[in-house]
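One protein chain is absent from this view; the other protein chains keep their places.
We call the chains A and B, going by the order they appear; numbering starts again at 1 in every chain.
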Amino acid sequence: MPHLEIRNLTVSYEKNRPTLEQFSLGVEQGELVSLLGPSGCGKTTTLRSVAGFIQPDAGQILINGRDYTQLPPNRRDIGLVFQSYALFPHLTVFNNVAFGLRMRRIPKGEISERVTTALKMVGLEAFANRRPAQLSGGQQQRVALARATVIEPQVLLLDEPLSNLDARLRVDMRQEIRRLQQQLGITTLYVTHDQVEAMSISDRVVVMNQGEIEQIGAPERIFAAPETAFVADFMGFDNRFKAAVVSARTDKLQLHWGGDAIELRWRSRSGSPQPGARAEIFFRADNASLAAGPDALGLAGQVILHTFHGNELRYLVETEVGEFSILQDSAGQRFEPGAAVKVQPQPQKWIAIFEETGQ
Amino acid sequence: MVSRWMYTSLVILYCFLLGPFVIIFMASFGANATMAFPPQGFTLDWFANVFETSQFIDSFWISLQLALLSTIVSLIMGMPVAYALVRFQFTGSGLVETVFSAPILVPGLVIGFAMLNFFVLLGDMQVMTGLFIGHTAILFPYSVRVISASLRNLDPYVEDAAVSLGARRLRGFLLVVLPNMQAGIAAAFVLGFITSFNNVPVSLFLSGPGVTTLPVSMLSYLEYYFDPTIAALSTLLVAFTVVLVQSAERLLGLSQFV
Partner (left out) sequence: MSRRPNQTRTIVLLVSPAFIFVLVFFVLPLMFLLSQSVLPADGGFTLTGYVDFFQSRVSRIVYLRTLRLGLIVTGICVLMSYPAAFVLARMPARRRSFLMSLVILPLMTNAVARTFAWLIILGRRGMVNQTLLSLELVENPVRFIFTETAIVLGLTQLFLPLMVLPLVSAMENIPDDVLEAARSLGANRLITFARIVVPLSSDGLVLGATLVFTGSVTAFVTPAILGGSRLLLMSTLLRQEAVILFDQQAAAVVAVVMISTTLAVNLLLRFLRVRQV
């Protein structure tokens, strides 16, 4: 039995416009699961329903098998970290962290002990008497974490906790959150719109779109093998094009690429591809290479421009099936704009997504 | 971008804004009773006269009580309105906003006149009650606006944070929202107090026998006497206001709410 279970959750803000439709998810004890998706996909709504700030129209929230659906948020025993941190501006760091313990009528001595321990864990023991306004963004984030975890909640919820930090700090804080979460062994639901963040921090990732789950799985799996066009797009597959299926087997299909036939893995949620049907092909910029010369194989194209990225050059290449963005080692052969090239695939890393309705 | 003639205009503006205060100040120490300018000699007689005129002393206490009472009541009733307007989106919020800004749109003199006819002449209401009602009504727009502004400065999620940590809604409000509104409440209080304390138009009709506010009694004094007593009293009031406003500005940044 999962530690946190969301069963058939349905939430609609306006009539006939569901934000969440029959959403179900289980999170195991000590697991960190990310809800990943663009804004408006329902990830924050899910989180706030678990926290109790949104009363769902249907469905249940269970923690440890106990039904939490009707429980008011102040009695849920859930730690919540807000995007804005929502620190209490008039209270010191110490009193911010102590707030939840005071609400639980913990004896004074124990409060000060637990707050001190929590502040030590996030490295802020020296800042106990500061006000939130006197702290940097990263420090405020740590206070928010300490405040949410010091109450030893059943479940920890984090709502875009890193979106207000600059890029470098985000990487550090990501590791820190993961370390703290594993140290405490706390069941965690993490909302983000940043796929890199979700990949790096999670045990499992839930990709959401328009109130529904597109794909659930381990980060590696979602990264390598998206099951829908939406996920592929969201996971940073830079290039996409449509192609006719030449032939198909249970897990592979064939299509034409230049003068050759190539074989790709395919995914589908509806039906299986038949010869002649069109599939959508996705590949990353670093999963193709460029070659020139009369003997080179591949799809013919012309270089439009290149941009320099340190170890790599990014080429924009125009072909008869579309424009592709392709990364090449900058130490290798250079192709100037206007040059005729061949685009050579790495078919084992390409994905064909076949959707009957998408034709 | 800023050129010299613009600075000149700034100087003219301040002369015009503050010059009259300098003149009142000088006149209140001048020895001649006929208000010739520049004043001759130096005397504190006019200040003594202020404190010996019972009309001023009585009406000062009336104004003080009235301003305190109506400011406090308008704050107590206006605060929940501001909270509802800032924290919730609801149908009819536009209507509520209009109703609470209406007392600013209607001329004070008309408000006083309407209340006189309805409550005092028709309803036989006590003079002080009428004044209290009139002043409270005209203060609502200020209370609601200033408190709303201070609420908007506070992250709305701090309340949710308090609740998620185990506080009930009301407790969360008292422990987390209210302490952060102190500056806004104090600013609204100062603004409301001054507005009520200085008001003439609303009080003019509603003042009655024996119950007159200080500005109204200054006005009626002017109808009979023309001597520097009013200048002396004005100097005292300006000094009082400067102290109040400057300390409020320093403590709370009053100007951001006006």
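Quick note on the criterion: a contact is a pair of C-beta atoms (placed from the backbone, for glycine too) under 8 Å apart; a residue touches a chain by one contact, two chains touch by 3 or more.
Keep in mind the model is a prediction, meaning the values are calculated, not measured.
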- Item | Touch residues of chain B, complete complex, unshown partner | 1-3, 5-7, 9-10, 12-14, 16-21, 23-24, 27, 34-38, 77-78, 80-81, 83-84, 87-90, 96, 99-100, 102-103, 105-111, 113-115, 117-119, 122, 133, 136-137, 140, 156, 160, 194, 197-198, 200-201, 204-205, 214-215, 218-219, 222, 226, 230-231, 233-234, 237-238, 241-242, 244-246, 249, 253-255, 258
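Note that in this section only the chains that are shown with their structure count from here on.
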- Could you grab the centroid distance between chain A and chain B? Build each centroid from C-alpha atoms only and quote it in angstrom. 54
- Message: Taking the touch rule as given, give the residues of chain B at its contact with chain A in the complex, in rising order.
- Response: 154-155, 157-158, 160-169, 172, 175-176, 179-180
- Note on the structure: Counting only contacts in the complex, chain A reaches chain B at residues 51-53, 72-76, 78-80, 82-90, 99-100, 103-104, 147-148, 151
